[in-house]
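Input: a single structure, listed below in structure tokens.
In this view, the complex is presented without one of its protein chains, the others remaining in place.
For chain A:
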Amino acid sequence: MNYSGTHSGFTQQANMRLRNSSMDDSDGSQLFENTSGAEVGPQAGYRNQQGGPPPAGSSGHSLLTDPMSNLAMAYGSSLATQGREMMDKNLDRFIPISKLKYYFAVDTLYVGKKLGLLVFPYMHKNWEVSYQQDTPVAPRFDVNAPDLYIPSMGFITYLLVAGLALGTQNRFSPELLGVHASSALVWLVMEVLVVLLSLYLVTVNTDLTTIDLLAFSGYKYVGMIVGVVAGLLFGRTAYYLSLLWCCAAIFVFMIRSLRLKLLSEAAAEGRLVRGARNQLRMYLTMAIAAAQPIFMYWLTYHLVR
């Protein structure tokens, strides 16, 4: 890093200082990959180092030669760094950014395979999520791991496709987009809450986190988009046919994915296990899987007339 910098104006130096800390993202992180939360720590330390020397070095050319202002500037910039660190730490408490990064550690190949799985899950044999010393492997390396990229992109694409569908029927206005967005979001949140509640009531010992459930619930948007696009292009029969296909596919997908997570090991392997608890768990899995086609139809039927 060039601490002496180019002295072409006070404002540009201030910008250099800001951009020095933002340039870390483009220069410093070439050293390590950003797919886990580990980069928060070292980068914060790196930025702290950056915050110290530049103000002291460049302030010699500030317009006030008063040493007190140098001190004030150094203090101010260190305050800013501290403030940002504190904000990062507090934000991390509410929205677990590091955990979120795990769900976005995907690549194009994974997305392609997963989309194929969502539409045609019948040939896939092995549905287990592979682990690596107690932590699940990143979605990039295991096609069975849930991710959040497909659900979020699916949600946004669904909104846009809904806007398009309404537009072709001359029923579109931009605020309808907002109405659709909020109602779909509310349905999603309610579904996740209901599933969480029923998991709690049935006292299932599972390692499914809330974000996992969010991811699984978000996979149905892919089927919805396929149905609506087919309906727009080819008419109502195409919409019903493709929706039927996607509903069946997502039903099978959910059952096979959740079976391994919710049922006990013996039942998951297919052996017949008696007992009220296992029955309850099986019903729960089937209920969750059956809710998906219902939502898919509910959220799309008014778009294709």
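Rule of thumb we're sticking to: a contact is a pair of C-beta atoms (placed from the backbone, for glycine too) under 8 Å apart; a residue touches a chain by one contact, two chains touch by 3 or more; residues count from 1.
To be clear about the criterion, contacts and distances are computed from a predicted model.
Per the UniProt record, the absent chain's protein name among "Glyoxylate/hydroxypyruvate reductase HPR3-like", "signal peptidase I", "Protein YIPF" or "Eukaryotic translation elongation factor 1 epsilon-1" is "Protein YIPF".
When the missing chain is restored to the complex, the residue among A:D88, A:D107 or A:E128 that touches it is A:D107.
For the chain missing from the display, the contacting residue among A:M86, A:L160 or A:A287 is A:L160, taking the whole complex into account.
Contact between chain A and the absent chain runs through residues 7-11, 15, 19, 22-23, 25-26, 29-35, 42, 45-46, 49, 53, 56-57, 59-63, 65, 67, 70, 100-101, 104-109, 111, 149, 152-153, 156-157, 160, 163-164, 167, 170-175.
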